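Pasting a structure here, questions to come.
Only one protein chain is missing from this complex, and each of the others stays in its spot.
Up next, subunit A:
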């Protein structure tokens, strides 16, 4: 088919879409729901106003949106007016054929008719020979004044670090001309140039992006509105330095490199996440505004001092989330000279459900005496576990004793991925007994149900907990 044959129908489709500004502007007098709705003929799919159809299509991947458009003549070019383009190679009928997929993206963009783009998302199994394709797609999106650009060029079946060839070289300078607010890059690289200015950019997410030490400072200084920055698997940075008076949210994730350093100066930062970001030297200055902190480090001898430094820098935050992996050998070292979290009102713990980890929870409640809300994210570790030396190490400790008198402010307990194991139940009992001002306990069961969370066990647990809870009429216990 020639392109000329296609365009007349496209023009008609455009006219239809623009002329039908249905319903919503009816404001006064008798309310009239204009077309096709005299109460006799049932409403059909074709009766839906165009903007509702476009709204629906904008949540679908582009392949689904195009499939929908071939349902009937009315919807023929509906997809070409949607405000979000979501290309996802994983849901493409032939996901292994990158050539076919690239052709499909090319063709779709030629037919795309909307004047501007809210979001452009691409998930593509990138290889170097497609770089000019990706260049043209990025250019297309920027010319359509895209607001959120998401390039995920990492093959969906490859794991990190197994890529062959260079990552996609992202033309960063292009963005100076657009209206981009959100940039999300995965498996790319870009040149760092000072003096580039990105007037609208608010959020930047870099995942497996190969950049040098200058790139982040240059980017931050070029984005006067930047509020959110996330770095994940950015191994090529050796010395990270972020100075920003505007940044509100910073995520540093998955990194380990010898002789590396992190230097953060962000007086208005509200949220700091440091997830398995292992540098040799940390320097956090002026984090006075910090409200939320998430600090995850594995529990090893080597990482313990780093964990202390980072936790020490964020200890004034109101909400702190920590990893409660319990390593028996480190219990003593960890509990020595503990940093007190006096300001913490909400404590979140990602934790296993072994006995050791229950003691870990008790230890954290000791260093955070003013906790009002306790959130436990349970990962079932009982199966992979031990039963060996740890009993010995904790033989002398009594969980109930350790919780007694420590829960003076605890009002709410939220347990996510609740399995209903004996240890969890025991802990909850003690929390009920000693939480003198406890008001609410909500248990959200593990979904999808893991093999340890059988319905019967959960039902039994709930029964036990409720019969026990009857002695605490002030506490509202819910399981969902």
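FYI, a residue touches a chain if its C-beta (ideal position, glycine included) is under 8 Å from a C-beta of that chain, and two chains touch if they have at least 3 such contacts; residues count from 1.
Here is the rule we use: contacts and distances are computed from a predicted model.
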According to its UniProt record, what is the protein name of the omitted chain, chosen from "DNA-directed RNA polymerase subunit beta", "RAD51 paralog D", "SKP1-like protein" or "Protein preY, mitochondrial"?
"SKP1-like protein"
Among the options A:68, A:205, A:265 or A:472, which residue touches the chain absent from this view?
A:68
Options A:132, A:259, A:467 or A:480, residue touching the unrepresented chain:
A:480
Interface residues of subunit A (partner: the chain not displayed):
1, 23-24, 26-34, 37-39, 42-49, 52, 55-56, 59-60, 63-64, 66-68, 70-74, 91-94, 100, 104, 107, 444, 480
